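This view holds just a subset of the chains, kept in their places.
We call the chains A, B, C and D, going by the order they appear; numbering starts again at 1 in every chain.
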Amino acid sequence: LSKAEQRTAVPGVATGLAVTGAGGDVLYIEASLADAETGGTGLTLTGQLGDVMKESARIALSYLRSRGAELEVPVGDLKDRGVHIHVPAGAVPKDGPSAGVTMTTALVSLLTGRPVRSDVAMTGEVSLTGRVLPIGGVKQKLLAAERAGVTTVLIPKRNEADLDDVPEEILSRLTVHAVADVREVLHLALEPADSRHAVAA
Amino acid sequence: LSKAEQRTAVPGVATGLAVTGAGGDVLYIEASLADAETGGTGLTLTGQLGDVMKESARIALSYLRSRGAELEVPVGDLKDRGVHIHVPAGAVPKDGPSAGVTMTTALVSLLTGRPVRSDVAMTGEVSLTGRVLPIGGVKQKLLAAERAGVTTVLIPKRNEADLDDVPEEILSRLTVHAVADVREVLHLALEPADSRHAVAA
Amino acid sequence: LSKAEQRTAVPGVATGLAVTGAGGDVLYIEASLADAETGGTGLTLTGQLGDVMKESARIALSYLRSRGAELEVPVGDLKDRGVHIHVPAGAVPKDGPSAGVTMTTALVSLLTGRPVRSDVAMTGEVSLTGRVLPIGGVKQKLLAAERAGVTTVLIPKRNEADLDDVPEEILSRLTVHAVADVREVLHLALEPADSRHAVAA
Amino acid sequence: LSKAEQRTAVPGVATGLAVTGAGGDVLYIEASLADAETGGTGLTLTGQLGDVMKESARIALSYLRSRGAELEVPVGDLKDRGVHIHVPAGAVPKDGPSAGVTMTTALVSLLTGRPVRSDVAMTGEVSLTGRVLPIGGVKQKLLAAERAGVTTVLIPKRNEADLDDVPEEILSRLTVHAVADVREVLHLALEPADSRHAVAA
């Protein structure tokens, strides 16, 4: 199993792309729901997330609380079960709005029990209405995705022009989808539900 | 569809006007209500809002909690459903009281299911009694509105004199309404409810 | 209608007097109560209030919670309905204890539905037992009141000596009441309840 | 009526003694209880109190919550009714533990409806078991008490030696009691309950 296959083997984990001091990198966003009988409540955010990234998590959650039912996501689980979103590595500070699509995808995967495709990575800010807004670092993020063995990358529609800066050699190895609404992300990134993961974690 | 048409296509989004380091700009204020079965509560504010802008959101909400019933807004939805107000872009710090009318309009749009007119942008501080108080940057805001394809702009009555500073060419392309009470804003900015948006988001 | 008449037209708004960098000024203190069916609770304070001014609001509220019933104020409304006190302009920092009488008056106006007289402005710290304690800036405040068209000003009894510093010309245009207990303020500043405002906002 | 008679005319107010930049001063500690039907809860502290002085208020309250019943204080009122302790003047920062006896006395006066004697002032730290612990500034505090027309002063037993520093002339005009337990303070400072104050404020 590749690293991404290992990490995304269970529902609730999605592969994001970040810009770091040393270029780009792949990161995994993990989400969990407390079993109702354990009494956990509220939203817990860990991974040394900065203010903007914490707000992204709140936006993803509010998006599902207000529009998840239309998407046929079983959002009733959010009522009595605590949600935890963690972004390893635990000691590395992270910030910025570009993990919005990844957080939304991890949460929908968790709630529906549908795993995220291990060959897909994504980047994009999400607005409260589900619009995918442009982000920075497209070139570094695609280089990192390709290095990590990802084959499909989702970027914001409004970042399409940035693909001109990405070497042809890299682009030839990636399928890139430019998306305007987070529903397109969910459609492209989630595997169908299957019997192996019948109950959300 | 124009950008404003896309962004304001659903109830709960209103077009505001801001002064930035580089002149004026259009911004979209998004509001959402958690579905009751998801257990979300309270008021969540995101978009790197400064203290004054956060207070504007609290004023808009209290205005509706105390006077919304008179305006025939179904304010009972505020009781058990969490409200979230977000102002993209998520990483850009924003502050000031001039989004008061825009926040109030987004909330009323959300609660009534009436979309905001996509050709209308607005600016104005709102007091707790619904008075529209003067703001700064009228010239830059009207230039930005015109640039963005907006055709109707709502400004505070007490800013009418500032229109003298706006180039004739710009004014000729805009319908400007100077308003003293936020009820005038709601009257001018909200579309009638229609069957496409029968249930508030 | 004069500005003060417009601002104090609804119950819950009282006219205060403040010392600013540029002399004195009139300010309006607005109070609102959340309709019970909207689920608002607690005390919300906005208008960039400093610590001392926030404490004044808490004192005014506790005064009514402990002694309001004796004054025949319907204080039961404070139980399940959120109180919001706002002091425009929203972006201007304000501080000091001298708005105590004004906050108490705005709250009593709100709870009783009796509007505050638009020709009355006031200044004075209030203690938890309703004593009116002395404040600074009497001269600047009276000049500002006169400029704003106010005809009656309420000041603390213990500031009476400061009237010597106020120009005769100003004093001749104002009726000044020096008060020792906030009940005198309420007696002088509140209009009788009338049918136009039968229900508190 | 003297100033102290005015201030302590209602139950819930006790006269304390403080050291200020300019010698000593008399201060009034005011306590109130929210009427149960107003929904106020918790402990509110105002008057720009420092951390140590806020802790004194919590100690006074816990003392009554654990030992008040033995003193026949009706402590059940503390359950559902918010307590507010305020120390005017509102804008003057205050700190230190020496208002402990005064806070305890104000609270017992409030709960029992017995006014505090207007001719008594007091100073002393209180421990959680009701011990009166030594404080500083005995000389300045007694000078201030005498200046204010107080005739009886309560000080900690362990400060008795400090009386040597107080001018004979001042001591001759004051009755000084040195106390070791806050119950002695309550015995000396509280008037009997009377019909004028049958219900606690």
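The rule we apply is simple: a contact is a pair of C-beta atoms (placed from the backbone, for glycine too) under 8 Å apart; a residue touches a chain by one contact, two chains touch by 3 or more.
Small disclaimer: the values here were computed from a predicted structure and weren't measured.
Depicted are 4 of the identical subunits; the complete assembly encoded in this structure file consists of 6 such copies.
FYI, only the chains that are shown with their structure count from here on.
Put simply, the C-alpha centre of chain A and that of chain D have 60 angstrom between them. Centre-to-centre spacing of chain A and chain C amounts to 52 Å, using the average Cα coordinate of each chain.
Counting only residues that touch two or more partner chains, chain C has none. Taken as a graph of touching chains, this assembly is arranged as a line, each chain contacting the next along an open chain of partners. Under the contact rule defined at the top, the touching pairs of chains are A-B, B-C, C-D.
For chain A in complex with chain B, the residues that touch the partner chain are 51-52, 55-56, 58-59, 61-69, 75-76, 78-80, 96-97, 100, 125, 127-129, 131, 133. Interface residues of chain D facing chain C in the complex, by the touch rule stated above, are 6-7, 10, 12-13, 28, 30-35, 37-40, 44, 46-48, 82, 84, 86, 88-91, 201.
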